[in-house]
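Every protein chain of the complex appears in place save one, which is left out.
Chains here go by letter, A, B and C, matching the order in which they are written, and residues are numbered from 1 within each.
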Amino acid sequence: MSFHLPAYTPPDFSRPVFHAAPTVTFKPVEQSGVAPDDYHGTSIYPEYFQIRTNEWRLLTESRMDCVVVLNPDETLQATEFRRLKKGDRVACGRRENAEDGIFVHVNAFSSTDRTDDKFVFRSQRTRETSFSIDYDELYGLLNHEHQHGFIVWVLGPATAFDHDSRLAFTALIERGYVHALLAGNALATHDVEGALFGTALGQEIYSKRSVHLGHYKHLDAINAIRSAGSIASGVSRGVVREGIMHAAIQKGIPFVLAGSIRDDGPLPEVISDVYRAQDEMRALTRRATTVIALATQLHAIATGNLLPCYTVKEGRVRPVYFYMVDMSEYAVSKLSDRGSLTARSILTNVQDFVVTVERGLRERQKTC
Amino acid sequence: MSFHLPAYTPPDFSRPVFHAAPTVTFKPVEQSGVAPDDYHGTSIYPEYFQIRTNEWRLLTESRMDCVVVLNPDETLQATEFRRLKKGDRVACGRRENAEDGIFVHVNAFSSTDRTDDKFVFRSQRTRETSFSIDYDELYGLLNHEHQHGFIVWVLGPATAFDHDSRLAFTALIERGYVHALLAGNALATHDVEGALFGTALGQEIYSKRSVHLGHYKHLDAINAIRSAGSIASGVSRGVVREGIMHAAIQKGIPFVLAGSIRDDGPLPEVISDVYRAQDEMRALTRRATTVIALATQLHAIATGNLLPCYTVKEGRVRPVYFYMVDMSEYAVSKLSDRGSLTARSILTNVQDFVVTVERGLRERQKTC
Amino acid sequence: MSFHLPAYTPPDFSRPVFHAAPTVTFKPVEQSGVAPDDYHGTSIYPEYFQIRTNEWRLLTESRMDCVVVLNPDETLQATEFRRLKKGDRVACGRRENAEDGIFVHVNAFSSTDRTDDKFVFRSQRTRETSFSIDYDELYGLLNHEHQHGFIVWVLGPATAFDHDSRLAFTALIERGYVHALLAGNALATHDVEGALFGTALGQEIYSKRSVHLGHYKHLDAINAIRSAGSIASGVSRGVVREGIMHAAIQKGIPFVLAGSIRDDGPLPEVISDVYRAQDEMRALTRRATTVIALATQLHAIATGNLLPCYTVKEGRVRPVYFYMVDMSEYAVSKLSDRGSLTARSILTNVQDFVVTVERGLRERQKTC
Partner (left out) sequence: MSFHLPAYTPPDFSRPVFHAAPTVTFKPVEQSGVAPDDYHGTSIYPEYFQIRTNEWRLLTESRMDCVVVLNPDETLQATEFRRLKKGDRVACGRRENAEDGIFVHVNAFSSTDRTDDKFVFRSQRTRETSFSIDYDELYGLLNHEHQHGFIVWVLGPATAFDHDSRLAFTALIERGYVHALLAGNALATHDVEGALFGTALGQEIYSKRSVHLGHYKHLDAINAIRSAGSIASGVSRGVVREGIMHAAIQKGIPFVLAGSIRDDGPLPEVISDVYRAQDEMRALTRRATTVIALATQLHAIATGNLLPCYTVKEGRVRPVYFYMVDMSEYAVSKLSDRGSLTARSILTNVQDFVVTVERGLRERQKTC
């Protein structure tokens, strides 16, 4: 299955509604961290702001639930409330159809793929939804992104718990399918525990045999890395010789380990301030063209919040794909308002998913 | 990973408790379908009955929650309450340690695989339990059973909903890894809908596009098969040209389609009387050495009820393996009292499971 | 909250599409159990058939996935494929907008309750969906149906596992909120086990203490009832002195216990043939104005299949309400295509649900 990026259809600015539209009102922030009352809040969609008459500017590097600040150089910036500074000029107006000088472009990439029957089965995505085509499309997408995109993976700890999926993910890193990693202390801890002791939470990773004093293993791993100063230093000193973190560090893949209140340790690279972690994550999601979130609600939803459905790459607007792999309909329902084109959920165990994707990409490479 | 059947350790009948034991009391059934008050109820474990002094006989072809009838030819038979006839002689006594002449042998195959720590993580099986080894052991098991065993698959409809898993399961049939099939009307209907129209509940199986009047497709499939007289006749007439049922019928694989109150149609082969269906299922599970249940609580639990944890094959007692593949901890918790050796749960989507197993077996075959 | 039945808006038959429409074509069944090729399949919606010019007749006592037979007395009957007899005249044509003389009326009860924003959160129903209003509306509905309707409850075994919910459901029967019961062998068995031994699967119902030889209790209960000849006879002989089945039998509430392949026993009233069970269920659902299904996928979906979204009561078309109470989004997603007005899912544990509903109704009665 060859892969084609869906074309972007910009708004038709020749329509009367645009001609009748005012320019956007920008109001100054009066108290740092607080937006003017009628601030415009961002969505995941492309949004255009009429900066001056007939100049509709696309907001780039957007994310949802932010306000839009007009920089002194007249660039627009999607800005979190907490980052607003007194005097910042914030776009105001909540009508999304140009009447306030702001246009939210919801069907920019939409394809028509529907029947007009009064009744169709299976309108929601469940564990019974077939996903052969999703795998095949994903192979096409990833092979495209391998060269032309920026693939961000968001990992829950389960990815490192299983022998084969841990190896498969490591192979994905080595073969260039991973451009950034977002995770927490747990993923890195369990991966490093595997590297140091061959265990996950005290069970041998492959055999699942509980080892003696197994409940010490994750703490010993953390303590060893804290002693080394960092995971990176653990890698360079030969303490950590394999695994996901090892591969990422060897390859120079940027990663963000965001702290959480569940953490033991933590590992030295873990960012304890969640908003600084969010900023670091956003620095990577700004570049993302595809995001794949595996078995983590916390990090998946956090990343989804940071991620628009479009990005500008080489001067062209293109979709940002967001895959969420999870075992429960409840988890993926959180994704359901993002529209069907660029967000996909796959209901399965990530252990199978990672192994299958790695193998699928490898097989396609062979046949090319 | 080469596969070895775990050895069976029979009870040590030289122990004093056995010498002191009485012979079993058998009491006659006075009302058909009703057991004597202190009937002995069967378990999934090997059970021995002292028929006469020093003759402890193993109950064969057992199943749980039955009573044990002594046939006129002195064979023992695990018999459902509903099948008891007036005059049948039923084993009585509920003490399981030989004091009533009955011995329930619970650790016949047990291996020692535990630590003595006061605390271990992860005592239960969840979606985070790694399963690389389970796949590898399953490949070894299935290749053993391919020659020496009898593999019964229990299928939920999801197996037929996905393009790749439907093909993979068909390949498993063709390559001899399926010796019997247990399912319901839905599995067969969706499989036949796929064969006739390329759809599942009105969506193209691979592309998932909804076709016009798609909600008619499963009814049209049922109607076509009812018109042909049977699925088998649909196959022989060339109406059904591919798929799971087609492969099973072409290979002469025995199958039971058990009816349920959810059914449309039904297809002609579906058995409308559930207790007759249960009898037909048991006729196959009596022969089973491995059972794999995919994404169906109803049929999986029904089969589990019919299945002991041991069987006698070529004069030797061996374990019966029972795998349950499901997406929810709740479903597999129903299996948790069967002991860890012969019952395994794998928490994943059957679409991935079937494709992975088929590929794993194929790859191992190549390298042999 | 006072309760008002939503008004029914019949189709506007003065519209040109109806004037231009032909009368329905009825074709004879040529092989019993098989419909003509272009049979019309029923939906859950009101459907009108132009029997003769300008006479559009509403199909009553409908259910989905059936065909429509024109009886000799010119009444219409939604008929299962399996019940078709040679010579039956079956409505044909699949266009739903009158072009074939058939009109499917999908928005008969629709209320307008939506915003026109481009984006809204929470379009699906999950465990986080608040349900205070659903309880309150349900109290209003049930108090209306108590006098004017026919309330069918569909029970999974969990209803009988909990001390308080078992008592609460019994109270609902006694106070007239239960007009029919649909369940399986398991619900009745566990309820009777409770009545005979105070246990559920061998645990004391309230304390949950495992009793000695507890795994015999459900079998002993079944055996005792089989000995008595029926649950009803167990009640009349004083063997069964309390519980759900006792209350239903004492009140003369009709019930259907549909057999399944999981069953032990079974209890004598259990219907072994699933299609006869389906017929008996439908005899009750034809009369239903509200159905509440508790913690059972098998019986809930089976009942949903038998249930249209409307019925005719005292000459007027009114909605049929269908509530499904379950713990998983996956289960209730099966209901999602039924439309939001007459189908509601409540994601909670039925133990809480039954206790809450019983108390809510009691408190409202006091204040009246």
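In this section, contacts are C-beta pairs under 8 Å (C-beta built on N, C-alpha and C of every residue); 3 or more make two chains touch, one makes a residue touch a chain.
Because the structure is predicted, anything quoted here is derived from the model rather than measured.
S.K.: Tell me which residue among A:Ile102, A:Ala288 or A:Ala302 touches the hidden chain in the full complex.
M.R.: A:Ala302
S.K.: Of the residues C:Tyr39, C:Phe81, C:Phe109 or C:Phe131, I need the one that contacts the missing chain.
M.R.: C:Phe131
S.K.: Which one touches the absent chain: A:Tyr39, A:Phe161 or A:Phe197?
M.R.: Of the candidates A:Tyr39, A:Phe161 or A:Phe197, A:Tyr39 is in touch with the missing chain.
S.K.: Which of A:Thr170, A:Gln278, A:Thr311 or A:Ser345 touches the chain that is not shown?
M.R.: Residue touching the absent chain, from the options given: A:Gln278.
S.K.: In terms of residues, what is the contact footprint of the unshown chain on subunit A?
M.R.: Missing-chain contacts on subunit A: residues 31, 33-35, 37, 39, 41, 65, 80-82, 94, 213, 215-216, 219, 222-223, 226-227, 258-266, 272-278, 281, 297-299, 301-302, 305, 327-328, 330.
S.K.: Considering the entire assembly, which residues of subunit B contact the chain that has been omitted?
M.R.: Contacting residues on subunit B, toward the hidden partner: 43, 45, 96, 104, 106, 117-124, 126-127, 328-330, 333, 336-337.
S.K.: Applying the definition given at the start, please give the residues of subunit C touching the unseen chain.
M.R.: 113-115, 117, 119-122, 127-133, 135, 157-158, 161-165, 200-203, 205-215, 295, 327-328, 347-349, 351-353, 355-356, 359
By definition in this document, only the chains that are shown with their structure count from here on.
S.K.: Between subunit B and subunit C, what's the gap in Å when you average each chain's C-alpha atoms?
M.R.: Spacing between the chain centres: roughly 31 Å.
S.K.: Between subunit A and subunit B, tell me the centre distance in angstrom, where each centre is the average of that chain's C-alpha atoms.
M.R.: Using C-alpha averages as centres, the distance is 42 Å.
S.K.: Which integer distance in Å separates the CA centroid of subunit A from that of subunit C?
M.R.: So the centroids are 43 Å from each other.
S.K.: Scan subunit C for residues touching two or more other chains and write them down.
M.R.: Expected reply: 328, 330.
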